[in-house]
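Shown below is the structure under consideration.
For this view, one protein chain was removed and the others were kept in their places.
And then subunit A:
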Amino acid sequence: MSKQENTENKKFSIWDLPDVPMGQLPPHLQLQRTRVVCKADAPIHTDNIIYSGAYASMGIDNSVHLGSFRDNFKVEVIRLTKDDMEFDMIGIDAAIANSFRRILISELPTMAIEKVLIANNTSLIQDEVLSHRLGLIPISADPRLFEYLSANDTPNEKNTIVFKLHVRCKRGEPRRTVYSEELKWLPNGSEFIKESEKVDTKPSTYTSFTCSQDSLQNSSSKPIGPAEDKIILAKLGPGQEIELEAHAVKGIGKTHAKWSPVATAWYRMLPEVVLLEDVEDETAEELKKKCPVNVFDIEDIGNGKKRATVARPRACTLCRECIRGEEWDKRVALRRVKDHFIFTIESAGALPPEVLFPEAVKILEDKCERVITELS
């Protein structure tokens, strides 16, 4: 602090200072509350201020009001394809956005192959490894139509989907690759006969279906089967053969990643790039060049002068090129909006992404209800 300032400070008593405006946060606190500031060395203000009385001294109520939430909350779908979706979720807390993410990854049920009955496998790939590979194939079947198979249940049409795979590479033929499309759905259940002690009883199979699963398949949805056709399962040399039956059951990603309905689901906070001072001419050019995703544009401000503007902040990947170097962190500030989430869901193929998210919401709802009932 310089001397001048010191003397100035002496003249003023603290009471002379203007009052903190009530009912409104000073800008720096507002920034702290709503933005993550990404400095060159580390991001700061990353946490949410949750305590409702955090700003009580300034007359500000920090608690969440359902009404204002209802007014401010917005969801905008940006992109939707067969297996991925990007949407903005605005006006929500990170914790809740994260809950959706977590539920999507680990708590939404899907069908996946859990049990493999191998009748013959003379290929190079070991039984366990082959089973593991089969397990990881996403199955396109609506899990909502099935029940969980518990330990002492018998596999029936309500909880099990049966596939069979019988491939062989004849002698004299070239080597061949086995793809997931060769898995055949058996709507009537297992065809393998169980060895039983009693000879006279009717031969039983490994499942006990009472009716065919054909009815499950309505014309609109995709047929039950692997979500992708060209997943390599094994390679067969001449004379090798694989014959097996795979039983898919319902499960959740927490148990094993194969039941996870998403390849991944994640969000990022909306980037906000702010120019702290006017960046003009060569520096502007330089700034424009620095950014690998073209966040900045240059506009003419007359008399041959140019000025940098922030044109596409959303594209910013936070590579921090624009604040690299001495001066630059004074010119540009990189920020993240704390309550604006760009959510991406990559579906693995069992359910379309636009179905996945509402399902996740439902699960969270159920959980909340459970908590409420437990509490009351």
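The definition used in the following text is that a contact is a pair of C-beta atoms (placed from the backbone, for glycine too) under 8 Å apart; a residue touches a chain by one contact, two chains touch by 3 or more; residues count from 1.
Here, contacts and distances are computed from a predicted model.
A.B. asks: Since a chain is absent, check the UniProt entry for it and pick the matching name: "Methyltransferase HEMK2", "DNA-directed RNA polymerase subunit beta", "Ras modification protein ERF4" or "DNA primase large subunit C-terminal domain-containing protein".
C.D. replies: "DNA-directed RNA polymerase subunit beta"
A.B. asks: For the chain not shown, which residue from A:I118, A:I298 or A:A311 touches it across the whole complex?
C.D. replies: Looking across A:I118, A:I298 or A:A311, the contact with the absent chain belongs to A:I118.
A.B. asks: Any idea which of A:A42, A:L66 or A:I372 touches the chain not displayed?
C.D. replies: A:A42
A.B. asks: Given that one chain is not shown, which residue among A:S106, A:N156, A:N188 or A:T205 touches it?
C.D. replies: A:S106
A.B. asks: For the chain that's not shown, point to the residue among A:A257, A:L276 or A:V371 touching it.
C.D. replies: With A:A257, A:L276 or A:V371 as choices, the missing chain is touched by A:A257.
A.B. asks: In the full complex, which residues of subunit A touch the absent chain?
C.D. replies: On the side of subunit A, residues 36, 38, 41-44, 46-48, 94-95, 97-99, 101-102, 105-106, 118, 121, 124, 126-129, 132, 136, 253-254, 256-258, 260, 264-269, 292-293, 317-321, 324, 336, 344, 346 touch the unshown chain.
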